[in-house]
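Can you read through this structure? Questions will come right after.
All protein chains but one are shown in place.
Chains here go by letter, A and B, matching the order in which they are written, and residues are numbered from 1 within each.
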Amino acid sequence: MTFQIELNGVNKYYGAFHALKDINLAIEEGTFVALVGPSGCGKSTLLRSLAGLEKITAGEMKIAGQRMNDVPPRKRDVAMVFQSYALYPHMTVEENLTYSLRIRGVKKAEARKAAEEVATTTGLSHLMKRFPRELSGGQRQRVAMSRAIIRHPKAFLFDEPLSNLDAALRVHMRKEIRALHDRLHATSVYVTHDQIEAMTMADHVVVMRDGVIEQQGRPLDLYDRPANRFVAGFIGSPAMNFIPAVVGEGGADALLDFGRTRARLALAARLTPGLAVTVGIRPEHISIVAAGEGAFDIPVGIVESTGSATYVTSATQPELTVVETGRGAVKSGDVIGLSIDPKQLHVFDAETGERIGTERPPVTAASPPRLHLAEGAR
Amino acid sequence: MKRFLSSVTDGSGFDIGLVLLPLAFLFVMSGLPLVYNVVMSFQEVDMFSLGSFARPFVGLKNYIDLFSQPETRPILLNTAIFVSASIAGQFLIGFGLALFFWVNFPGASWLRGLFLVSWVMPGLVVGAIWNWILSGDFGVLNFLLRETGAISGNIFWRSDPNYSLWAVIIANIWLGTSFNMILLSVGLSGIPKDLYEAAELDGANAFQRFWTITLPMMRSTIGAIIALGLIFTLQQFDLFAAITSGGPNNTSNVTQYWAWDLSFRQYDFAKGATISVIMIVFVMFASVVYVRSTRHEVRG
Partner (left out) sequence: MSDTFRNRLMFAVALVLAAIYLFPLYWMYITALKTGSAMFATPPKFWPSEPQWGIYEYVWQSRNMGRYLWNSLVIAFGAVSLIAVLGVGCAYVLARYRNIWVDVGLFLILMLQVLPASLMVTPTFVGFSQFGLLDTPRLAVILAIAAKSMPFFVVLVRATFMSVPMELEEAALVDGNSRIGAFFNIVLPLARNGILVSAILIFMQAFGEFVYSKSMIQAVELQPASVGLNSFMGPNTNEWNNIMAYATIYVTPILAAFVLLQRRIVSGLTSGALK
């Protein structure tokens, strides 16, 4: 099987700084891939390498089966949407849209027609004669998108395209970009530091840290079976609780260490007795019960309510956060019982942070079946 | 060949080409003369050996001769006075004006920019105007000083050995003040306003705010401006040519004019080169100070 984008052992150095370390990635045509991670993790460098704006130091990079290592950006046939949009300020919207076509020698009338078509689908038709400085943030964003669409490139590259928009517009554009991707049956690589964007938009999420791919897979696989503590903490909001613990003598339970408070919790699978581990529990997987009725009791520290949900933080060290839908009756200073399903526990090696016990999800980036169906239907 | 072409269109060959050509030009037109200057300072060069490359080397003779000449010491002293008085005058007046225009009022920036005409005018024209203003019997400056009672008799600025250097200094201060003022204004506007608000809440009065916030925040700007002032003052030639020609009897002569005078009036190119070498070393030192004080800009 050939992949639309294929990276084999890609490395990138800036002088002595090792920015990308042995990156392997295979993306099927039609897949929406999100590269996500904290700033400085190498996700933008990886994207820019795909575009040809950075030269990789070692490894192989293929787009549509062709080796791209030494191919300049203009010959890669990819389109990129920049964080700052990078609209040419001295050109009108129409000129911005048709620029790439004009360079390739497309006739003026033809380019204009293509621009009209794209503008209709993105709702820019009435703005064609304006300059970028006369547009709102959302409109600029759309021009940047349209400029990428007009070329029918082999792949779309997005570099945090929504980070300059306000929250409401961002949620809206999220859906719009994904809808566009589906309609064009495009292959997209999307860089973001926002894990919610990655989870909601992508078919395949790649979590990076310090130039290394920590884990990749389908969004919910990453949520259900994070490969290590970093991914577990990065994916999901509010973040997962981590409590240092030791596996009990029988190997069937773990002794959680909250400083002064200790708690015993049953494990789903048997582990080596005496093993030092970190237990991860997502806030949404804990339910509050009356004191003495749950797995263990805990004193309440802070209670915050957003109206739709209540965040309860324990007065322990480390803290434990619990999310309850609706408005709980819990007050600061109460002692509450917590009920936890052992199947929802994540256990990590205390030293390496690696996941213990469950198998890892598969790693190739494939689009979901519905896209293949869509293709078949056409 | 194909590889080379694609490097020019798509790779670093483009950049290297763009930068190498001008650097080669600068190397030939500035770098080589710089070296040649040093070579000549160890040679005997006169009108007759000007065209030949094989000139007798005389070792340090030019340097020794130079420092045994009676006018060397006064001219070096003149240079020091010219430089320090010019810089002090330009800086103090410039700073005063910059502080005044810092108070924002409508039209401030336009009027401030207008001051810069003194800087864009050809130096020789500035010299000519000041030559006329400073003239002894009919100069308007003498008239104004007499009217205000500052002096009783006319000062012969250009021909009195006690004043000739100051004639050029006055003109040079006028020339450079505006440039100092503009750069200092930029530095002042770079100080965050909330610092002053915080200091005011802390109880500092205007004078204290100036000493504890303005001056310390301006330190790198001031360093750069003084270094720039040194560089520009040592470049000043046109005013000497237009006002005093270094006279009378070298009392207003400075090294940069003297070097030219030796080469092109007395045709002693070796001596001219010798002074140039000494002064260029000095200027380079000043520019290192300048580069260091603007290093944060260099890093961009």
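Keep this in mind: a contact is a pair of C-beta atoms (placed from the backbone, for glycine too) under 8 Å apart; a residue touches a chain by one contact, two chains touch by 3 or more.
Keep in mind the model is a prediction, meaning the values are calculated, not measured.
Student: Which of B:59, B:107 or B:149 sits in contact with the chain that's absent?
Tutor: Selected residue, touching the omitted chain: B:107.
Student: Among the options B:62, B:86 or B:131, which residue touches the chain absent from this view?
Tutor: For the chain that is not drawn, the touching residue is B:131.
Student: Just checking the interface: what residues of subunit B touch the absent partner chain?
Tutor: 8-11, 14-15, 17-19, 21-23, 25-26, 29-30, 32-34, 36-37, 40, 45, 50-51, 53, 97, 100-101, 103, 105-111, 113-118, 120-126, 128-133, 135, 137-138, 140, 143, 147, 174, 177-178, 182-183, 186-187, 221, 224-225, 228, 231, 234-235, 237-238, 241-242, 245, 256-257, 259-260, 263-264, 269, 272-273, 275-276, 279-280, 283-284, 286-287, 290-291, 294, 296-300
Student: State which residues belonging to subunit A touch the missing partner chain.
Tutor: 48, 51-53, 72-74, 76, 78-80, 82-84, 86, 88-90, 99-100, 103-104, 147, 151, 157
Heads up, the rule we're going with is that only the chains that are shown with their structure count from here on.
Student: Any idea how many Å lie between the Cα centroids of subunit A and subunit B?
Tutor: 58
Student: Tell me, which parts of subunit B touch subunit A in their complex?
Tutor: 6, 9-11
Student: For the complex, which residues does subunit A have touching subunit B?
Tutor: 72-74
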